[in-house]
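The complex is shown incomplete by one protein chain, all other protein chains being positioned as in the whole.
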Amino acid sequence: MNDQFDIIVIGAGPAGISAALEADHHGASVCLLDEQASAGGQIYRNVSQSTPARTKVLGSDYLKGEQLVRDLRNSGVVHRTGVTVWKVGQDGTIAYSKEEFATQIKGRHVIIANGATERSTPLPGWTKPGAMTVGAAQILMKSAGIVPTNAVLIGSGPLLYLVAQQLVTAGAPPKALVETQTKTDLLRATRHLVPALKGWKQLAKGLQLIAAIRMAGVPRFTGATNIAIHGDEKVDRVSFEANGKNHSIQVTSALLHQGVVPNTQITRSIGLKHIYSGQQHCFHPVTDLFGQSSNIVFSIAGDGAGIGGAKVAALSGKISALNAVCQIGKIPKSKCETLAAPILKKRSAELAIRPFLDAAYPPPADVLRPADETIICRCEEVTAGNIRRFASLGCKGPNQAKSFGRPGMGPCQGRYCGLTVTQILAQETKQSHDVVGAYRIRAPLKPITLKELASLETPKEPETVK
Amino acid sequence: MAHIIIGGGVVGLSIAYGLLKKGKNVVVLDGADDDFRASRGNFGLIWIQGKGEKAPHYAMWSRQSANLWSAFAKDLLAETGVDVAYQNAGGVDYFTDDNVLETRALSLANLAEQLDDDYPFEILDHSRLKAIVPEIGPKVVGGIYSPMDGHVNPLFLLRALSIAVRNAGGKIKTSARVVSVTACDRDFSALLADGTRIEGDALVLAAGLGSVELAETLGFDAPIRPQQGQVLITEKLPHFLKYPSGTIRQVNEGGVQIGASKREAGANDSEDIATSASLAQHAIDIFPHLEQVKLVRSWAALRIMSPDGYPIYQRSQSARGASFVTCHSGITLAAAHARLMPDWILERNSAPDISQFSESRFHV
Partner (left out) sequence: MFKLMEGEDAQGSFTFLFEGQPISATPGMSVAAALLAADVSIFRQTPVSQSARGPFCMMGACYDCLVYVDGMNVQACMTKARDGMKVTRVPVINEDIET
């Protein structure tokens, strides 16, 4: 064991940074582990190195991350960047690699703030080069200042509009928005509008984005179905049906998005309790109000505990940190409750818009029930039809599906197919998602070299801090 | 009436498949998705060298099965369309210690003598080994090649058996945990967790570690325990490794699988870093170029170990028509279980003599 901390935080997005700062503030020794070279997570990715051009495109919400990153730099938090966490033990021991060197550290309490990934969007042709997620396009803007010149955005959700508007501002307006949400979705969502009105500022922002996209003359198709991505080797065309007509658009980039889902690789690997949310169509770990998981050593903060967005994540990070420092005896329970109360209140106000957003932008049938020939496991190239065949062979859970046909056995370890496999098996076997369950996740959480693993056979010199 | 097979792993399905071939009805009762399942976690070897060093009957039985494997794999392909990636080019065990190599070589020579020299193997020093496996590193002092060894994709095997059993008219009930069994003479009833009952006139208990809780009612001792084994698998690489070994093999999809740790950890199938680190080091010692290769997955699974490590084949004295089958080498023995075992279960004259594998050997 190289070193020990009161609190280890995994992930330096808004939840992780806020958690680390709060715990540091209460005198805990804190180590913040993050995979990126600089703090901010995906939402504030690279914010401390942004250029004027990027800042203009990405807008003021993005810049809010700057302060958080600055506060982190001025704190006592030990921030380790470029770190790949590949095993989290049930006792709070964490194995990670940095620059091909593996090490283990231990926390008395661990706050998992590893955020979300974009929901898998299995559509015909979605594995072709040129098809990428909308989030990926945004990361390219934030981290490299580049934009796709000939793109169509496909899917639904607020990020679709945000990125479309950012592409317009960046001088690369997309050729079209192909939206899967229908008028019925929007009508159904309106019953959530009264509570959502508490979140009117966010709604107003959304409407402004849509207006900007319209102003730029970017065509919008809604209620799109039968979406397919074409091209010999790489993407050259997208086809779909909308308003009763077939459409075809020549493009080189097909940007896909269907909202985001909690990244449960770490929480699953520790064996924490999870539950399926019918509202968000995904699993999330079971936590209490403070983010405490089913194992006393672990809290979960931010989108990894259930999708709430950046502001909610930052508040959850603080709440989890209060709970954690209380647990290890840095502050008494009464103080924890007093400090947490206003933050909890603020968080529930911020969460008011979620039911509206979840209902307005649901993942469409194309994605929840992919056609038989559509690949769902990108790594091992397993199709939805394969999974249905395994179900007909009596396969009731994803782990047996895995052993029958290798979905989830590639290098991404089921990150992109896990949820879809569970959803298909639930449909086919008429079991609930919770009964079907999820892949058993094991170490390494991300591939590491055999040399890195072997280096842990004998004790190593302690790593120098920072 | 049907044969009830409790256990839908490779052992249970192999026997079910064999019984179907003999014209019997079978219903296989398989447990939950997250049960301990050796069939999903094993290494995939059809391995002979070194097995049964002190028990020639076990060496013979394993070899008999290995000899049946080629035809078995062909049948499965023809009947199910699943190629189980069976390969029988032989296997090589690698040694990094002269003394260990010498001990093993002596023990194999001793076994060969007891088996009238019908036990081919060859001892190779570093340079001769390097001629057939150029990737070995300087720490390898030598190896033992045996043409008897081979390997297979064990997950494909599981799938092929599952399809073959269904194609032949067998029933497989999944998520069918057996809570209790009642047994009268040739009259069995298995109560499932969901309340349904499955009736049959014969029963095979092949539920791996799950056999223990049902054994007593059926008149078996089932002196078995879990022994944890961990396995690593790397990213897919171009094929370089023709011969599998007891600890390293390249699977048909290209990944290099590293394994064979043994840990007495009870009913615990969580992988641990100390064990996987030593497996990784072992692989690098044998093949130094694997150092830079990425590990994609690791897992732990539980072997089903009898006190002497050999299979247990036992007919019930108290419940006629019930048999107990367990072993930790379900892949190697799959062909024997499918092709030879049914006659023993059906108490036919043509049954193989496997009396030395009965539970009575533990009663002395």
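Order of writing sets the chain letters: A and B. Residues in each chain are counted from 1.
Everything that follows uses one rule, which is that a contact is a pair of C-beta atoms (placed from the backbone, for glycine too) under 8 Å apart; a residue touches a chain by one contact, two chains touch by 3 or more.
Just so you know, these numbers come straight off a predicted model, no measurement behind them.
Considering the intact complex, the chain excluded from display touches A, B. Remark: the omitted chain is touched by one listed residue; of A:A170, A:V297 or A:L419 this is A:A170.
Among A:S143, A:T182, A:S277 or A:N295, only A:S143 touches the chain left out of the display. If you put the hidden chain back, the residue from A:I10, A:V47, A:I94 or A:A131 that touches it is A:A131. Contact with the undisplayed chain is limited, among B:E53, B:E235 or B:D285, to B:E235. Summarising the interface, chain A meets the missing chain with residues 35, 37, 42, 46, 49, 51-54, 56-57, 117-118, 127-133, 135-137, 139-141, 143-150, 170-172, 233-234, 252-253, 263, 378-381, 410-412, 415-416, 446-447, 449. In the full complex, chain B contacts the hidden chain through residues 83, 85-87, 235-239, 242, 250, 252-254, 292-294.
Note that in this section only the chains that are shown with their structure count from here on.
If each chain is reduced to the centroid of its CA atoms, chain A and chain B end up 40 Å from each other.
Across the interface of their complex, chain A is touched by residues 30, 32-34, 39-40, 155, 158-159, 162-163, 166, 172-175, 232, 234-235, 253, 258, 271, 273-274, 276-278, 280-281, 283-284, 290-299 of chain B. On the chain A side of its complex with chain B, the touching residues are 87, 95, 104, 393-400, 403-406, 409-411, 413, 436-437, 440, 442-444, 447-451, 453-457.
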